[in-house]
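After the structure tokens below, expect a handful of questions from me.
Removed: one protein chain of the complex. Kept in place: all other protein chains.
Order as written gives the chain letters A and B; numbering starts at 1 within each chain.
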């Protein structure tokens, strides 16, 4: 029983940063903006979170710094693509390039220093309940944030007026604009929210997952998060499921190896991407489903004319 | 808070078309000077080593050509896609598949030598790249699947496929167990242009030829007109009798073939064997190059050379002044942002809107939306 709990906990830790970054990007894409700079924002969050935690001694300040770092960094993308109408694909890629360099530069003095770890939740009486105690009441704080965030985004997108407006902008910015909606302003907020989430995901890496700073420690998780959004066909609860499926497959293959079952690891590693392509094809075949979920104006620049 | 507002120009501004690269470069120099000064480096000597030294020595010019060739080759192909409003961002994968399929000949038939080897390899490379690019094209035309995402996902599949090949079935049995294929035989090596002066190979010539050919295609031929019409208005294109699906295939196959050619040229020219990693992200950098060159093939040649220069310059300041590789990358990122930003001026006038009027209505709503 204990091993099952441990495996589930490991999966949760592996899935959390993917989930958070993907939820953020989902909101961005729902507003019709494609930000390919997730990896860059994530690594900035990781260095910011580690640095602030290390310098102040408080991982909580680190957590806030990670969020702030991601948000501020995404603002650069927002100004470029929204105010200056630059191409989103090129700008997003440039953002990742810049983030990798900048984080390395900022983190030079943090290399080889153990950082602060966010403590796991510990509620007397509850955490010690067998089996479910540690799963429900004994994980790191960011885990709970990630679940709450997913629920909040679901509620926001599908139950609030503002969420509806955001989705309508993603579907057709021109008609939204014609209705008098401030397209650019909504998109700014969406992009910054996405940046904050990516920053938080990075903070999870350097404050919980592996409390340390090393260059390039996001190691491609930002790209997997991008794949996840598509895999989930832009539905928050599917992002949650997807992140946990990816996590489970990855952790499962480690266990299979440790158990002595040889695993073709390259094939497994490419599964998320192959699965995403397959899902894309499946949802594209179903026109009704596509219309409902895919933000139709994804990636297209918008300049209000007057 | 001040707000930027873009006002579309009735037509693209010739003035800013010409001026914007210089403006961007000037801004980069200013920002870079501040950064270098903060790091305690004399900005003047940094810039001299960064920008001038790499183009002041013959061998470095050759290196510039090596670095720029794949970028240009891929980017001119992508420019056709993007002009047609088709978003192939998986050139990295097509590059890798081109390299793999092209390398089949020297790896699987190492005894096969002669003048036929190289042309066949290049052809195979183009076919490999085009075939891999056909997947997102097929998915888009058959199922309406978003090609940005499928082509991106396929990049990772290609990288892992190459990894598996060189660690498994294609591994050199005499290679001490290291993950790489046999070294290609001499007739499978793309020759150098001027072996006495430097290492630049025919890949650079391919890039220039491709750029000119695509330029002619786009500006002088009906196909180019078709690309532009379908790109700016698919409806108008349909009325003119142009097929959107055909165009999707055309753009993907063309850009895939060029990326594949770049891949096999890189492997047979500069590396000489397959390794787990054959590209430091050329396929992605080329996207940026395509936009820096404003999707104009000749502009792309210039943009490719400039971007290659930033790589070489970064190494030069690293070895000469001990400036870290990170700083060079940040500098490169700044350059990209300034160029992308300044190009906005070509199509738009920028108006700054002051504090007074919009603030009243903007502030409360901002809060609410949060």
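As a convention for this text, contacts are C-beta pairs under 8 Å (C-beta built on N, C-alpha and C of every residue); 3 or more make two chains touch, one makes a residue touch a chain.
Note that contacts and distances are computed from a predicted model.
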| item | value |
| --- | --- |
| UniProt protein name of the chain not shown, from "BMP family ABC transporter substrate-binding protein", "STAS domain-containing protein", "4Fe-4S dicluster domain-containing protein" or "Carbon monoxide dehydrogenase large chain" | "BMP family ABC transporter substrate-binding protein" |
| Identified contact with the non-displayed chain, of A:14, A:82 or A:243 | A:14 |
| Contacting the left-out chain in the complete assembly, out of B:10, B:40 or B:322 | B:322 |
| Where the missing chain touches chain B, by residue | 45, 48-49, 52-53, 55-59, 61, 63, 66-67, 163, 167-168, 176-179, 183, 199, 266, 270-273, 275, 277-280, 312, 315-316, 318-320, 322, 324-326 |
| Positions on chain A where the hidden chain makes contact | 3, 6-7, 10, 13-14, 17, 104, 107-108, 111-114, 205, 209-212, 214-217, 219, 221, 250-251, 254-255, 257-260, 262, 265-266, 269 |
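Keep in mind that, in the parts below, only the chains that are shown with their structure count from here on.
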| item | value |
| --- | --- |
| Distance between chain centroids, defined by C-alpha means - chain A, chain B (Å) | 27 |
| Partner chain B, residues of chain A touching it in the complex | 34, 36, 76, 79-80, 83-87, 89-91, 93-95, 97-98, 100-102, 104-105, 108, 162, 182, 185-186, 189, 215, 223, 226-227, 230, 264, 266-267, 269-270, 272-274, 276-277, 280-281, 284-285, 287, 290, 294, 298-299, 303, 305 |
| Partner chain A, residues of chain B touching it in the complex | 4, 6, 8, 87, 89, 139, 143-146, 148-150, 152-154, 156-157, 160-161, 163-164, 284, 287-288, 290-291, 324-330, 332-334, 336-337, 340-341, 343-344, 347-348, 350, 362, 365-366, 368-370 |
